[in-house]
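Heads up, one of the protein chains got dropped from this complex, but the rest are sitting where they should.
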Amino acid sequence: MFSFPVFDSAFYLVAAPVLILVAGSLVALMQSVFKPISGQGAVELVTTGSIAAALLAGLAMPGSLQDFVAGALLSGALSRFGVILILAVALVVCLMMREHHIAKAFFRGEVASIFLMLLSGMLVMVASDDVVTLFVGLELASIGLYVVLGYIQPNRRSQEGAIKYFILGSVGAAILLFGFALLYAACGTLRLSEMVAALPAVANHGWAQLGGMLVLAGIGFKMALVPFHMWAPDAYESAPTGITAFMATTVKVMVLVVALRMFTAAAVSMDDVWQPGFIVLAALSMIVGNVMALVQTNLKRMLAYSSIAHSGYMAVAIVALSAAGATLPVRAILFYLLTYVIVSLGAFGVLMALETAENDQLTVDDLSGLSKKSPWVALALTVFMFSFGGMPPTAGFIGKFFVFNAALNNHLYGLVVVGVIGSSISLFYYLRLVVRMYMGESAGAPFGAIRPVSRIFSVNSGVMAFAVIATILLGTVLPGVAMERLNRAATEVARK
Amino acid sequence: MDALYAIPQLMFYLLAGLVAISSLMVVTSRNPVTSAIFLVLDLFFVAALYAKLDAHFTAAIQVLVYAGAIVVLFVFVIMLLNLKPDALRGIRFSVGEAVVLLVTLIGFVIIGAELASPVPEGLPAGPLSVAAIEEAGGNTHVLAMRMFTSFLWPFEIASILILLAIVACVMVARKEKPESGKHNLKAGAGR
Amino acid sequence: MEWFNSHILSILTFFPLLVSAAIFLVPGENFARTAALGGSILTFLFSLHVWHYFDPASAKLQFVESYIWMQEFGVRAIFGIDGISLLLVMLTTALMPLVLLSLWNSHYKHLRQYIGLIMALQTGMIGALVAVDLVFFYVFWEAMLIPMYFIIGIWGGARRIYATTKFILYTVVGSLLMLAAAIALYLNYYRQTGIYSTSLLDLYSVSLDPRTQMWMFAAFALAFAIKVPMWPFHTWLPDAHVEAPTAGSVILAGVLLKMGTYGFLRFAIPLFPLALQTFAPVLIFLGIVGIIYGALTAWVQKDAKKLVAYSSVSHLGFVVIGSVAILADGTLSSEGLTGALYQMINHGVSTGALFLLVGVIYERRHTRMLADFGGLASVMPWFAVMLIVATLGSVGLPGTGGFVGEFLILLGTFQASPLAGVLAATGVLLGAIYMLTLCRQILFGPVKHEENKSLKDLTPIEFAYLAPLAILVIVMGIFPDFFLNKTRASIDHLARNYKSYSLGVEGH
Amino acid sequence: MSVPVENYFLLSSFMFLCGLLGVMFRRNLIMVLMSIELMLNAVNIIFVAASRQLGQVDGQVMVLFVITVAACEAAVGLAMVIALFRRYGTVNTDFLRLLRG
Partner (left out) sequence: MIWWMILFPLIGAALNGLVFRKAPKAASHAIAVAAMLASFVCAALTFKQFMEAGGQAQVIRGFPWISAGGFSAPFNLILDRLSGLMILIVTGIGSLIHIYAGGYMHEEERTSRFFSYLNLFVFMMLLLVLGDNMLVMFVGWEGVGLCSYLLIGYWFQDDANAAAGMKAFIVNRIGDIGFLLGIFLTFKHFGTVSFSELRDMIGSGALDAVKLGAVGWITLCLFIGACGKSAQLPLYVWLPDAMAGPTPVSALIHAATMVTAGIYMMTRVNFLYFLSPGTMQVVAVVGGLTAFFAATIALVQNDIKKVLAYSTVSQLGYMVMACGVGAFDAGVFHLLTHACFKALLFLGAGSVIVAMHHKQDMQEMGGLRKYMPVTHGVFLVGVLAIIGFPGLSGFFSKDEILWKTFVGGGPLMWGLGAVTAGMTSFYMVRLLCLTFYGPNRSDHHTREHLHETPALMWAPLVVLALLSAGVGYLGVPEVLGGHNLFHHYLDPVMMVPQQAAEHWAFMAEHHSHSLEIGLMAGSVGIMFVASGLAVALYSRGPAAVLSGLQSRFKGAYDMLSNKYYVDEIYDAWIVQPLRDMSAFLWGIIDVVVIDGIVNGVGQLCALAGGLASFRMTGSVHRHGMVLVMGLVVLLVVLVT
């Protein structure tokens, strides 16, 4: 009944990234108090260093499925995937932050400490099989995000965004919790894997069904699926761009990993609840996200709506999860996620490279004539837009290919048609940027110039270049390899 | 029916009624202070329910943390901000909002009907019946044992959460140096 | 040599991309011009190599290369060429040097990028023609759009953004549905065999129930119909053509449109033969409407390019009806198919020439309005010769390639359905009407505008890229068998066996 | 014979509903925060009731964590409200109209 946890080397191997981050956050906290060590450089060192170290630890994580502390900590390929991806994003964002105008505000001890702690929350959530841990990790990440979103360099916009995100996020968390409570009542366990195993027996019970749907809504909320998406545009727009990039990618990774744990194995038993639920959410997201993005002029807000649409595509693959033994949908999601993360990082990286302290809310107009001012940046952004739009030979196309593949394998013809329509709409606004960059005359930005990107050897350029290359490679020669590498993570959660 | 058995039931309905009423009052009171007071009441009644469910430690924590800390914090802030009347305005309804309200209420009635299903069959009875808990050293003991074995990891994480909250509060609520909002020239430019 | 022979198609496909990359990386317009021209000529030589070693007796795929791409999904990068794609590849590689030559003295801004994109486009086009794997094909098919999108959007006319956006959105809507259908097809194959494969060689063997075929055919046909473009999905074409720069128009009309009709021959027809039975009348109807409608609308155009653009709608209507003429015994009309294929080539040559010619006068006068010209035959006699030859090729005068194509198409259609043949034959008349109107308004009559009196005749370079096309127009009319011999086996195979189509691989 | 556990659930859902309504209709940010507290509390009832029904204490453990989280949330939320008040001079949500569209 009470099994005392064993903290052996295996445990520490798995927990290491979290522990390193926590340690780092404590050091950073110290830095915020002690003047002598609170220089920007020192904080940069601690932040970047601890994330890098955690990343190394994450890479060393065992890929075999094993749980520790009664399932509160879970190793395995999927956990590893999530941990590495989140840490890699964090590292890239930290590095890019150094070159951003907000760097001075970001690399303060307390901010860095919060950043590291929320990062650890994400890792906890990703590598856990336990609702309690999951919830605590989620809140850790969320509360941290509310703060870094609005208060690194507070102003009206960011504060408003933070408070809105806070309110809606808390409601979302409460809904998710409500759902878990009901599932707990129906299944009698707080461990995800056991819950999922017990679900078939109670699948028709009202508690399970309501709970399942509420969990779906909660997850949908964090994934920013319509109609639970309202927080995303505000949050994305108001946050400093680096944080937007971080949030847009890591939150999706975190939630999708949990979603895969939740829905994959249990999907069949709950098909009549979850499948239609996700179908509705996915369809709405693809349509609403794309249509709303159509009329945005603020780039970050546009990308927010576009990310809603992309969540919709991933949700399509989630719907397809219920096929027995099929790892394809899982891998489709993971692949899509991977490409989405890379491309988003690249796109937000471009924004970060272009914006200045005076002009940190870039609009479509600001991109006018970019191809002449900074041809390489324009080229990079173009590649990202084509990838978002799902045009070959970019990764975005392969991602859509796999998602449609998974969906059609499950006879989800209607969803695919909606996806196709959504894609077509999306191409319009993605291409609008390309049009502005290449085909419009440089009108002169109304609110001050964008930053000329002169330094070729900067992190920003490196990230852009990496993202471009990765996007192209994942769209041409690598998808086969990538999908094979994802197989392990997929079999872990796929229904046997 | 045996009267003895009826007492817990009556207790429940009494408490439940109180909880419901005070919950309603929390959200409908015009004055935030009133709301806060009803919130305290509400949380007390919930604690009583916990106690009735033999979750004594939880009940205690509920009173201590919620009523003792959180609500005090609320009241404190309300006082601190010394809210002007405009912030005290009550609930306004437009037609659309009324429809939303109606749909939500009806929806919850339907959902409630679904919730009121009997306990699912076939669930294994856990080892810790009330009697077993008593035997094992009481609610608090068992809870602690469970918390510090199986839930040790989240417990530790929760500590980080609290730390984060502290740091965050400090950072967020700290008085800024004179307005640095001039950064954002586009602020107010709308969407 | 052995190695070269066995990798010729991938070299052919990706060599232009390499050149394109070089052009983008090395600054300097002169390098760009030279490299592109040299590269495209070399590509043409490569394709001549293929042409030379191509075995005309075999209907199988030749020069096949197969690389694993996404192993477990059975997605492979398969290159292969048969008689049908061979001619189109040749058309592509032959047009490219001429197009690049037309840019030799041009003064576009960012000429280097322009040329680089054109070279990249060539890879897309050749790739789409030699890809034998559905997904692989799709990648090229879509990737082709991107360079074209920029070519129209950056170097185009006043309404270029509208035109290019319309162009790409129109096309993408269709092709995304095709992608969905392609995936569904591939999953069907998996369900039937337990093997994942997107190779056409395998997918031809899928047996689908008629209902499924209908849906899939509809999706494929929509994509191809938009690309062709068939009425009523054609409205992107006039806009794209009018706004596109000359080279863009030439490639668009010369090669890109053929992708649609090629798609019918390679994919829609052999993959979904049952659905074809149902849809053939619809396609023929739309084709005929396109022929007549395109011709009539071309007739009233005031803009030379728009006129030629609508003429493409009309001409490709012929190609479509020729491709789907089902005879009484259930086979496709071999004549119709041959004609369709030949007409594709011919249309590429003659319409390409027409666009180049319009470009020639546009460069001199910066207008394309027919009313701004007149009487040019007296000031630009060589130009007149070229325009007349191209016109004759376009109206299908016997002795030009256009005749062979149109004749065979009509012959095939007539055998399948006399009524359709008769209706389509009116296109021959209407074609003469609008093309001669074009000729007359540009070439004949008095020289009305003072500016036109001092126009210079063709420069040597212009002559150099127009003359081969003019010669080709005539050679194709006189020695069609030289071209048809290479494609006969493949066409006959398709015509006879499209209901249970299969493509073997030469040497396996 | 004790009270059927679903009655607790109904009570909980009612509380949750109250919380939702508060979030939806109250303009005062502090009220909104209180509503959120209400919602979390509502969930706690289910956990405790279910935990007893199931013969476990896990639900109660969960409740302890939820209370912790709620406390943190409230603290940070209130801090944000204070910060907001400093800048806007109000805690009425109607004034938060910068981000839209």
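Per-chain numbering from 1; labels A, B, C and D assigned in written order.
Definition applied: a contact is a pair of C-beta atoms (placed from the backbone, for glycine too) under 8 Å apart; a residue touches a chain by one contact, two chains touch by 3 or more.
Please read these numbers as outputs of a predicted model, since none were measured by experiment.
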Would you list the chains present here that the left-out chain is in contact with?
A, B, C, D
Given that one chain is not shown, which residue among C:282, C:429 or C:461 touches it?
C:429
Given A:70, A:175, A:303 or A:370, the correct residue touching the omitted chain is A:175
Among C:339, C:359 or C:468, which residue is in touch with the absent chain?
C:339
Tell me, which residues in chain B touch the chain that this view leaves out?
97, 100, 103-104, 107-108, 110-111, 113-114, 191
Over the whole complex, note the residues of chain D touching the chain we left out.
20, 23-25, 27, 32, 93-94, 96-101
Over the whole complex, note the residues of chain C touching the chain we left out.
166, 169-170, 232, 234-236, 238, 293, 296-297, 299-301, 310, 333-335, 337-339, 375, 377-378, 381, 385, 388, 392, 397-399, 403-404, 407-408, 410-412, 414-415, 418, 421-422, 425-426, 428-429, 432-433, 436-437, 440, 443-447, 478-481, 484, 488, 491-492, 495
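The rule we apply is simple: only the chains that are shown with their structure count from here on.
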Using CA atom averages as chain centres, what separation in Å is found between chain B and chain C?
69
Approximately how many whole Å separate the CA-defined centres of chain A and chain D?
26
Multi-chain contact sites of chain B, meaning residues that touch two or more partners:
111, 115-117, 123, 126-128, 146, 150-151, 154, 158, 161, 164-165, 168, 172, 176, 181, 187-188, 191
Any chance you could list the residues of chain A touching two or more other chains?
132, 136, 139, 143, 146-147, 150-151, 154, 156-157, 182, 188, 207, 296, 298, 301
What chain pairs are in touch here?
A-B, A-C, A-D, B-D
Contacts from chain D onto chain B in the complex sit at residues 1-11, 13-15, 17-22, 24-28, 30-31, 33-35, 37-38, 41, 44-45, 48-49, 51-58, 60-61, 63-65, 67-76, 78-83, 85-87, 90-92, 98-101
Name, in rising order, each residue of chain A that touches chain C in their complex.
386, 390-393, 397, 400-401, 404-405, 408-409, 413, 416-417, 420-421, 423-424, 427-428, 431, 434-435, 438-440, 476-477, 479-480, 483-484, 487
Considering only the defined contacts, which chain D positions touch chain A in the complex?
5, 9, 12, 16, 19-20, 23, 29, 32-33, 36, 39-40, 42-43, 46-47, 49-50, 53-54, 56, 58-59, 61-62, 65-66, 68-69, 72-73, 76-77, 80-81, 83-84, 87-88, 96, 98-99, 101
